[in-house]
Structures are given as C-alpha cells and as structure tokens.
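Just one protein chain is left out here, and the rest sit where they should.
What follows is subunit A.
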Amino acid sequence: MEKNDAKKKLKLKVSAIKDGTVIDHIPAKSLFEVISILGLDTIKNQITFGTNLESSKLGAKAIIKVSDKFFENDEINKIALIAPHAKLNIIRDYEVAEKKIVEIPEKITGIVKCFNPKCITNNEKITTSFKVINTSPVALKCKYCEKITAENQIKML
C-alpha cells in the first residue's frame, strides 16, 4: 500500500497525458540528445519532461511525455545507443494501451560519427552508416572505412 502511494507521487511529478507516448528510463544525461534524435525540438506537439528523477537502475533518470505522437519502431530504436534501457508506454485515453522496449537496430544510418578521423565521412558531407556487429558492449562497423567504433568512442552527430 505504502509502496503504491510512493509510486503515485513520483508519477504525479510529470503530468499525465490523454493520448501519446511516455518514454521512461532515459539516463538523465542523455535527455537532450534523445530529444534531438527524435526531432522533438522541432515538432508542435505538447511535450513535458522531467529529469534528475531517482532511479535505482540509472542513478538519475529522465522521462518524456509526448502528446498525440506514436513512434514507428525504426524511429524509436534510434535512441537505443544512448538510452538502451528506455521503456515506452503508449497511452490511449489516459490508459497504458501498450508497452515497448527499444532495441538496437542492425544498421545505424546517421546519428553517430565515425571515430576514425581519416574516414571519408569525417571529411566530406556524407551520411554515416554502420553495421551493428555487437550490442553489449556496442560495436559499430563503418560501411565506408570499415573501422570499428567501440561503445566508449561513440559520439553523436
């Protein structure tokens, strides 16, 4: 009973939405990158977010609620590199209609920079493209220079 109350209180910190998507369990430090990758900074939908919320798993987490927005898997999986534990609640009429987790896709186009300074993609305007050759830890093989960008070398574009 007590536990439920605590949960309720935490939820109330970020207001509820009628229809849309709640993205939870985002590492707090990645919040603004997630917003930019999903293009949330350029859409007209109502968006609320909370950050530096307590999380036993992530230390500090962030949560985003986007009204009237339902993401395609391809779209949402783009955040998997920086928010691998993100969970999605699809909300319809104030109720959780569906839950989703993000998955690292097999191919990553754009988003990430190749770590190799001598790669053509770092010297000419070219969309980067990587094959995901390992997911834990993440390892990305550049389609162009064929070098492998390791998880600790990943930089967003």
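Everything that follows uses one rule, which is that a contact is a pair of C-beta atoms (placed from the backbone, for glycine too) under 8 Å apart; a residue touches a chain by one contact, two chains touch by 3 or more; residues count from 1.
The definition used in the following text is that contacts and distances are computed from a predicted model.
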Complex member absent from the view - protein name from UniProt, among "Amino acid ABC transporter, permease protein", "His-Xaa-Ser system radical SAM maturase HxsB", "Aspartate carbamoyltransferase" or "Cytochrome c oxidase subunit 2": "Aspartate carbamoyltransferase"
Residue touching the undisplayed chain, where the options are A:Cys119, A:Leu140 or A:Ile154: A:Cys119
Hidden partner interface residues of subunit A, rising order: 116, 118-121, 123-126, 142-148
